[in-house]
Each structure stands twice: as C-alpha cells, then as structure tokens.
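Got a structure here, written out as structure tokens. Questions coming.
The complex is shown incomplete by one protein chain, all other protein chains being positioned as in the whole.
Chains: A, B and C, in written order; residue numbering restarts at 1 for each.
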Amino acid sequence: MSSDHTHNPGFIRKYVFSVDHKVIGVQYAVTSLIFLFFGFSLMMIMRWQLAYPGDAIPLIGGWLGQYLVDNNGVLLPEGYNALGAMHGTIMVFLGVVPLAVGGFGNYVMPLQIGAPDMAFPRLNMASYWVYVLGGIAMLASFFVPGGAANSGWTSYPPLSVIANVDNAHHFWNGQTIWLLGMVLLITSSLLGSVNFIVTIVHLRVKGLTMFRLPFFVWAQLVTSFLLLLAFPPLEAAGVLQLMDRAFDTSFFMPTGLVVSGVVRDEYAGGGSPLLWQHLFWFLAHPEVYVLILPALGIIGEIIANNTRRPLWGYKTLVYSVVFLGFMSFVVWAHHMFLTGMGTTMSNFFQTTTMIISIPSVVILTAMLLSLWNASIRFNVPMLFALSFLPMFAIGGLTGLPLGLSASDIQLHDTYYVIGHFHYVVAPGTIMALFAGIYFWFPKVTGRKMSTLLGHLHFWPTLLFMNVIFGPMLIIGLRGVSRRLWDQTEYVLGAEVQGWTVMSSWGAWMLGLSQLPFIINFFYSAVAGKKSVENPWKATTLEWAAPSPPPHGNFAEVPVVYRGPYEYSVPGAKEDFQPQHLSDAKLS
Amino acid sequence: MIASSFWLPPNIAERGSEIDIIISYLHIFMAVLFVVWGVYFAYCLVRFRASANPTATYADAKAKTSKAAEVIVIVIEAILLVGFSIPVWAYYRSEPPTADKNPLTVRVVAQQFAWNIHYPGPDGKFGKTRPELIDEALNPIGLVDASEDPNRADDYVSVNIFHIPKDRDILVRLTSKDVIHSFAVPLLRVKQDAIPGMEIPIWFKATKTSEETQKIMTRAYAVPESAAGRRAEKFINRNRLLITMSKNGSVPAGTTLTAEHLKTLIADGITSVDLAPAFPVNIQCAQLCGLGHYRMKGQMVIHESDDYEAWFAEAGVEEVFEDDEEEDD
Amino acid sequence: MASSIEEVRKSVRLYLMVFGALGVLTIVTVLASSLNVSVAVGVFVALAIASVKGTLVATYFMHLLGERSTLYWVLILAAFFFLLLILIPVMMHSETVHLIDQVT
Partner (left out) sequence: MSSELLPHTLEPHPVTGMYNGKFGLWLFLASEVMLFGALFSAYILLRTHGDFPSHEETTLNYKIGALNTFLLITSSVTMVMAWASFKLNEPSKGKLYLWLTVFLSVAFLVIKIKFEYLHKIHHGITPDTSTFYAIYYCMTGLHGLHILGGVIVMLYFLLPGFGLWRKNPEQFTNRIECTGLYWHFVDLVWIFLFPVFYLL
C-alpha cells in the first residue's frame, strides 16, 4: 500500500487534524505529558502549604490569583481544595489515561497488530479533539469566578451541588465546568474504546491469532472494555448533578438540608447522596484498572524484550488480565464501606476485593518468574520497567488493609489511602509509562534517547517517588485524615508533621528530577543518535515497519508466523525471531 | 504487644485492638511477602544479568514454589477475611449495645464545620427537631420548644465538645445538616460517614479517661538550647497543642509552652520536658466537607462515670451556646 | 442475518408481523395497568410485557437472532453489569435502612 500518490495532505490535515493513528498518538502523548506536568505542579504548590502551614508560597505565591491565595500569598483552604480536586482530575483523566490509552494505545497497538490504521480514523481524530476540549474546559475553570472545582476529584454531593453556586450566584463556575469537562472526557474515552475494540478484533493481520497478540494489545483490549462499560454511568451521574445544580432538582439532595443556617428548600428533597457515590465508583473503580492495565502491558513488552526470553506463562497472564478486568466491575462499593453499609454487602464486597487481588498477584509473579534464567539487559527502559515491579507490589499490598472492611474503618480517608493509590499510579503506572516512552521513542522518531540523561532521570525519580509516598503510609497509619489544609490542627497530625515535610521535599525534588527527561525528550527528538530499524532486537510487529513508520505503516502487509515473544529459541541463529519472518527467512 | 504497634495511635476503645490486630497481621504478612519477592528479585537481577548469563533459557521455569506462594497468599487472605475482618465488622455493624447494657445514646449532628452533640437528658428521649427552627448561634440543630415536645425539656446540646463516661457503651446516632462529613476518632478506632437525610448508628466503649490517655501520650521532648531562633520557634509551634505534665522548674503542670516559658525552662536548666496533648482525643472530619474541613475539630472528653454524671447535672441545667469562632461561612 | 435478496424479501413480511405484535402488546400494557392489582404485580406485568416487546425489537428489527457469539458475549457482559448497577445500590440502601431501624 504505497501512499505517496494517494495521499498528500496539507500541513493542517497532516499534523493538526490528522486521521493517522500515529500522529494522533503523538498528539495524545505530548498533550497528556503537558497535563501530567501541570497536574504535578498543582500538587507541588499544595505540598508547600502542607509542609509549612500558613507560610506564603515562595516565588509564585503572588501570581496565583485571588481564588487560590490571599493577599500575602498564603494558599487559601478553598484554594487548597481546588488544587486537590484538579490535581486528581487532571492526573487521572487528562494525564495518565490519555497517555496510556490515547498515546501508547493509538501509536503502538495498530502497529503491533499489523494494521494500516485504526478502524475508524475520523472517529479517532474526533476522540482526540473532544479530549482537548475537555482539557481546555478544565483549565478554563481556574479563571471563572470562584475558581476551579473544589469538592474533591470525587465531587461528592451535596457539597459539590451547593459548591460555588450560592456565593457567586453564577452558574458557570468551577464545579459546573468540571462536570461538563468530565462529560467531554468520558465521551472521548467512549469513542476511543469503540475504535480500539473494533481495531483489535477486526484488523489483525493474517496469522495473528488472539493468542499470538502481544500482551500490550491484550491489556489495551481489556482496558477498552472497561472504558466502554464503566464510563457511561458517570456520564449519567454528571447529567444528574448538572440538573441538581442548574434546575434545583433533588437527585442527590435529601430532604431538610440546612446550609449555614439557611434552609435549602429550593430543593424538593427526597434524593440520595449515596446514589452519586454508586455511579461514581462504578466508573472509578474500573478506572483504576484503566490506569494500571496498559502499564502492565508496557511492562510485559519491555521485560520480554530485555530478558531475552518469552514472558512466563503468557496464557496465564492473558486470562489474569481478562479476569481482573471483569472483577473490577464487582468491587466498587469497597470505596463506600463507611457510608452505613450492612454486613451482607460489606462481606460481598470485601470478598470480591480479596478475589481481585489474586490475579494481580499472579501477574506480578509471572513477571518475576520471567526473570529466571533470563539474560537481563539493563537499558533505560528496562530499569524503569524493573522498578515498576516492587513499586506495584507495594501499591497492591497496601490495598489489602483497605479492602478488608474492618481495617478500613481505621484507614479509610487517611493518608494511607493516598499512599496506596499513588504507589499504584505514580511509581507504578508512571514509571511504566516512562519505560514505554524510552522504549518506543526510536520507533516514533527514528532516534534514540540519551542513556546518560536517562540514568539521570531514572535514579532520582525512583528515589523521590518513595520519599513522597512512603511517609504517607506512615502518616495514614497514624490516623491523619486526608485533604486537611493543615494537619497540625490535630495532635496526631502535628506528631507526624516531620514526615509531611519530608514528603513535600520529595515532591519538589521529583519535579527537579524531570528536567533531564524534558531535555532528553526534546533534544533527542531533533538531534538524537539515529536509531537502527530494530534497536532493541524485538520480535513484535511494530518493529517490522520502518522507523518512523510512513502513512499506512507497512510497506507490504505483514504475515504473522509465531507468537509474540520468541526469544532465545533453542537452535535458532539469533536470539530473537520476529513474528513476521517465516521460518525459511530466519534460517 | 502487637496490637499497640508503633505507628498506630494509642487505642482506648474496648474492641479497638481487634482492628489493630488485623492491621498489624496484614502488615507483617505484606512485609514478609515483599521481602521474599524482593530477595528473589534482587537475586535474579544479579545472577541473570546479561554479562553473567549471556544466553537466556527459552523454556519457562518450573513454578512449583510460586504456585505454593500463590496458594499461601490466598489462604492467608481468606483467614484474615473470614477469621478477622468479617467478625470485627459484624461487631461494628450489627451488634449494637442491647438495652440491658444501658448504653448512653447521643445524637451527633455534623455541619459545616462543627459537631453538634445532642444529649437526650435523663428521660433518654430526644426532643423533636425541625430544620426551619435552626439558628446557628442559639439552636444549631433546630430543637422545638419544650411546650411542643416535653421530651425536649431536659435535652442538652453541646458544640464540638463530646463528653462521655468511660466503660459505658456509647450509641451515637450520626447525621448531618448539610453535606457529607465523616466522624473519625482515631484513638477510639471509630469512623463513620455522617450523611444528610440518614441517621446512621455507631457504637463504641472507651476504656480510658482523657486523663489516662494523656498519660499514655506523654513523651519527653528535648528543650532547645536557646530560647530564640528557628529551632525554638519550631519547638513552640510544633507543641502548641501540648501541655506540660508535671512541674518543670518554675513552669507548672498543665501549661501550654510559650516563648516565655521556654526562657524559664532554659533558665532553670531543664533539658527535657514531659508534654502531652491538652485534649488527647480529637474528633476529625475525614470526608472533605468544604473549606473548613481541616478545622472541623471536636474534642472527646472522657470522664470517670461519676464525674460524667456530675458534669451532666451541671451542664444540662442551663443551656449555653458559646459563640463558636470556628463556625462560620 | 438477512443478507441475500431472497431472505430480505421474506423478512419484510416478518417485520410487519412483529409490528402488529408490538402494537397489540402496547394496548395490552395500557389495559393491564388499569386493572386493580397490587403494585408489585403491576410492576411485574408491565416490565414483563416491555421485556417481550424489547426482545421482539432486538431479535427481529435489530437482527440479533442471526448474529454470532462474539456479539452475544459483549451484550451479555453489558446486561450483567446493567443488572449489577441496578440491584446493588437498592440492596445496599435497604440494608442500611434496616440497620437504622434496628437501633431507633
């Protein structure tokens, strides 16, 4: 499928409103990296207030505007809440998911299945631009009267319904825009997920059976199903909350609310605040797996490649991921143990939660067993991938005390929760995403990233991730509630303030540690060392295409002859056998 | 004793140690698992590095050990779930104190940003409340007039200070006026969301009075060498919630340290001072409830049984609502 | 799936029959609702009829009958989560209400 004479679009069609999955993938990746850094910056501001309560924010305190800081540059409690809510939202919905699914999924998945593009290229483009619109909405909400949404990334009503409305008498405030932004982001994910599933099921090349798919593609397939079926309920919930805000309906508003001494009888009442929580967590628990599964997929690819042997128990891994995806829909109420749940429901949900930990253990064990009898190459992607394993282990293990309802009584809504899920998402998923960037960079640009800068990025990042999140587990065990503007108001909080200071310094250092990456990313894209076609000696199909792949990807449609990880096959000439080369060509 | 492990706050609830045991066992289990994985992981990285093992083996390693490990994980999780978590949760959720135990029943009404404690008084019956009667300063939970409901006559409402007797079952009916809050007392191993429109019951029994708790939480703090400078400032600021526990030189027991006191201590040649929280049992709000979430702080005052009766006899007579500065917006 | 010309021609008659059935069932629902039965029975009857109508639309108009198992699996998955999403919140609420009643 040569494309030179059929396709010669102008600049805008080629790089801005492109329908090419690779351009869209890069657009997704770059946009989401910017959002990741932005979301991280919000947290760095919050960490100042946490470490030094009531002190003016240095350097930038004067610029943050009246909704975030007071005249002296001290972060306001409502500003802190806004930063917290937006940090969560941005990192999850504008950062990690778009990078893992929109970026890596879009770029790598079609290549790995030998497809010329996604099944619906125009839908793909729409998905990206809806995502951008959602992002713009979220950013804009910082500037509307009253500032951005400040009711937490979970937006629990009635707080979120009454938030901002009464003070500013202004419908277009942060919470409303947050809801609209979420609806856009969910729509984008839905479009993407339909596209991904059809592409993976329909567009595989000849010979590429489901059980010859790279693990990454399986992870994307399961992720897409999660997006497809878990996101709509939040879309519905968002509409309900918008109606509560705009038309004073009472979906989430019980009878007889009195806020600051004022009876809120504009709400007829009769609603249930818990309804929101059900609909929210029905989305947000699978969402956790949307964050982690693509990361596991990336790790699988890189570990297989750099251990120079097949992934241990490929089929077990696939079944575990599918099972994990399914189970993720049946555990959501473990976020709601303390909403007045009785014993039957709690027993059901803590049992399902323990069950879901088993495939996670199986996956981790399989990855670890892949190292046995391997020939491990410690290149930069592999370092990131290896660091993922113990970090993900901590993240997973610390989920156990939260998943059992009895121990959750003490740990619920403390810093322990924050430590737990950040271990999964930050040193876990984000390390995996970095691994993926280093791994596929030569594919995308045709150039390699600097190894020295890679090391300068990796080691401090790993260290400071732990300096940030390790103390949170300790603070949480001590019983300190999360989302406190100043934890030293409480005896227990004051006792562990030292750990909070340490955590904050970790965060700022982590920010600094990203400089080598940023330099490396841009410098190498322009002036990095030219890479050979298959620099990692990998077996999967994306390396069968030229780097960077042209429009249409493959010069001729490849045919697949074997499974994805045929490394170190006994008696073979080389230690890797690409999927697309027939036995005749290999010998 | 494992139940009072290092990081958990002191436990003063009758059955709080059961939660501590689960948390402690879980962490031991997690630590063992992590170390075993870690050792294996580190061994692999060294033993199978490319320079030490240039050719990898194609066939999968036999995984008997790992299968065994997975089974062990499943078994331990099942034991913790069935043997510990489910029964403990049942106590917290389905075994309210029976009438023969004579529990003290109290309504707690959360609001932005205070805890209203509604005592039914000697008759044990709560007076009616109506939202439209709520007056933030005078009648924060909207109690009706005694002429409308005689049960209300002996009711007493306290703001942010929750007096209870020790060694008696406390049954709290928890609700909220406005948004979702969460009633968390880490030392009592109690936490429950307060949801408007629902009155959710929780129960607990304190085994120590506030004074006894203070004693447990007493720690020796090193006195900085100079009364000026950043270290001294930090010392004062960090310890602003603490009071001295015994007479130190010319600083009397029960003093909150100030810069002045610090000077006195240094002048008296005291190098270490015993401090404990003035109010050791804090009620925190654990659910984000607005801009004042961080300062939605209540104090639990746990009396000996007699002292509690004496306190209530005095307090219940006259209803005084202090103008609470923490209550605004 | 009705793919060949002949099959399509045949199914046209089928569509009209289904149309007739749907119309009759709509009338039956309306009539049934005017019967004096308990709420539970009323809900059951109305939803049962609606389900029959829905099944007719899905099997004939949407040609679900002729589709392959891949699609069935996707729809079964969605249906399962649909039921879960509908049942769990109500069950949990009932249990909480029971808990509250137990104490007050």
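The definition used in the following text is that a contact is a pair of C-beta atoms (placed from the backbone, for glycine too) under 8 Å apart; a residue touches a chain by one contact, two chains touch by 3 or more.
The structure displayed is predicted, hence computed values, not measured ones.
J.: Counting contacts across the entire complex, name the shown chains the missing chain touches.
T.: Every shown chain touched by the left-out chain: A, C.
J.: I'm checking contacts with the chain that's been left out. Which of A:20, A:78, A:301 or A:542 qualifies?
T.: The missing chain is touched by A:20.
J.: For chain A, which residues touch the unseen chain?
T.: Within chain A, the residues that touch the unshown chain are 1, 3, 6-7, 19-20, 115-117, 119-123, 190, 193-195, 197-198, 201-203, 228-237, 239-240, 243, 247-251, 254-255, 266-272, 275, 278-279, 282, 551-552.
J.: For chain C, which residues lie in contact with the unshown chain of the complex?
T.: Within chain C, the residues that touch the unshown chain are 1-2, 5, 8-9, 11-12, 15-16, 18-19, 22-23, 26-27, 29-30, 33, 39, 42-43, 46-47, 49-50, 53-54, 57-58, 61-62, 67-68, 70-71, 74-75, 77-79, 81-82, 85-86, 89-90, 93-94, 97.
In the analysis below, only the chains that are shown with their structure count from here on.
J.: For the pairs A-C and A-B, output the one whose chains share more C-beta pairs in contact.
T.: It is A-B, judged by the count of C-beta pairs in contact.
J.: Taking each chain's centre as its mean C-alpha position, how far apart are chain B and chain C in Å?
T.: Comparing mean C-alpha positions, chain C is 49 Å from chain B.
J.: Could you put a whole-Å number on the gap between the CA centroids of chain A and chain C?
T.: 36
J.: Per the centroid of Cα atoms for each chain, what is the distance between chain A and chain B, given in Å?
T.: Their C-alpha centroids are separated by 33 Å.
J.: Can you list every residue of chain C that touches 2 or more other chains, as numbers and ranges?
T.: Within chain C, residues 96, 99-100 contact more than one other chain.
J.: Which residues of chain A are in contact with two or more other chains?
T.: 272, 274, 339-343
J.: So in the complex, which bits of chain C are touching chain B?
T.: It is residues 96, 99-100, 102-104 of chain C that touch chain B.
J.: Which bits of chain A are touching chain C when the two form their complex?
T.: Counting only chain A, the residues touching chain C are 201, 225, 229, 233, 272, 274-275, 278, 282, 326, 329-330, 333, 336, 339-345.
J.: Would you pull the chain C residues touching chain A in the complex into a rising list?
T.: Within the complex, chain C contacts chain A at residues 70, 77-78, 81, 84-85, 88-89, 91-93, 95-96, 98-100.
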